[in-house]
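This is the structure I want to talk about, given as structure tokens.
In this view, the complex is presented without one of its protein chains, the others remaining in place.
== chain A ==
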Amino acid sequence: MSTTSLGTDTTPVVGGRAAAPTPTPLAGQPGVPFSRTYRAELRKMVDTRSGRWMVIVMAAAAALILAGFVIWGPAEDASFRGLLGLATLPLAMLLPIIGVMAATAEWSQRTGLVTFVLEPRRGRVVLAKALGALSLAVVVLAAAVAASALANVTGGTGEWDMTAAIAGGTVLALLVYVLQGVAFGLLFLNTPVAIVSVLVLPTVWSIATTAITSLQDVGRWLNLDTVTGPLFEGEMAGQDWARLATSAAVWVLLPLAIGTWRVLHREVK
């Protein structure tokens, strides 16, 4: 408080009574505890109309695909593993968009004027968003597992052909995609641009690395879709982990780092 009383010598005072007691700030660490920031950010992902619809569309798409496959698909492929593979297709596409929206809303809807006033340490808000998106992905994935199991029992082969490697690989791959969504959201801080980029850029790159011979070697290391292939199959071996790490570093960690830097330094208007 010494600096303030020094300040009053030179700083002109406006309003109030001189005799009024000087208020004291609440004691404690700056900002708010992380658990509350996390809960608030998680809640914000599903409490808007668009957020809720994303979850509903994902669930409906997965349910429709499962039902369709059980009814019309080749009966011998309708095992637990086959069904779960199908159910995760819409998730792999739509979960990153939830990540994007979580990251961009503060800027496109300007809610950052409230969020960053309640927690000025923006890095923690970014972390809460990333963890929130990952948590939500795990919940949605658990629902997909339950739906696939149900489909398997009711209309599938009833075969439980799932290995720990496939299960773990599927979870890891989906989490990488979700984090990529968050990273692209933070990088562009603009919802449409980030969504289009996260859907189109990897595809364009994928086509380029397949079509252009000179890019094929690079593609084996830097194509997220290719390197997550063995992960979904549960067949990660030798170089596969190094390839996954390289791709994830370029497609997820790099945009995440640049995007976080942008959020920390950008003026909130």
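As a working rule, a residue touches a chain if its C-beta (ideal position, glycine included) is under 8 Å from a C-beta of that chain, and two chains touch if they have at least 3 such contacts; residues count from 1.
Everything that follows uses one rule, which is that contacts and distances are computed from a predicted model.
A chain of this complex does not appear here, and its UniProt-recorded name among "Sarcosine oxidase subunit alpha", "ABC transporter ATP-binding protein", "ATP synthase gamma chain" or "Na+/H+ antiporter subunit C" is "ABC transporter ATP-binding protein".
Within the full complex, the residue among A:32, A:149, A:215 or A:250 touching the omitted chain is A:32. Here one chain is not drawn; of A:50, A:163 or A:210, the residue touching it is A:50.
Although one chain is not shown, part of chain A still touches it, namely residues 1, 3-4, 7-8, 10-18, 20-33, 36-37, 39-40, 43-44, 47-51, 105, 109-121, 267-269.
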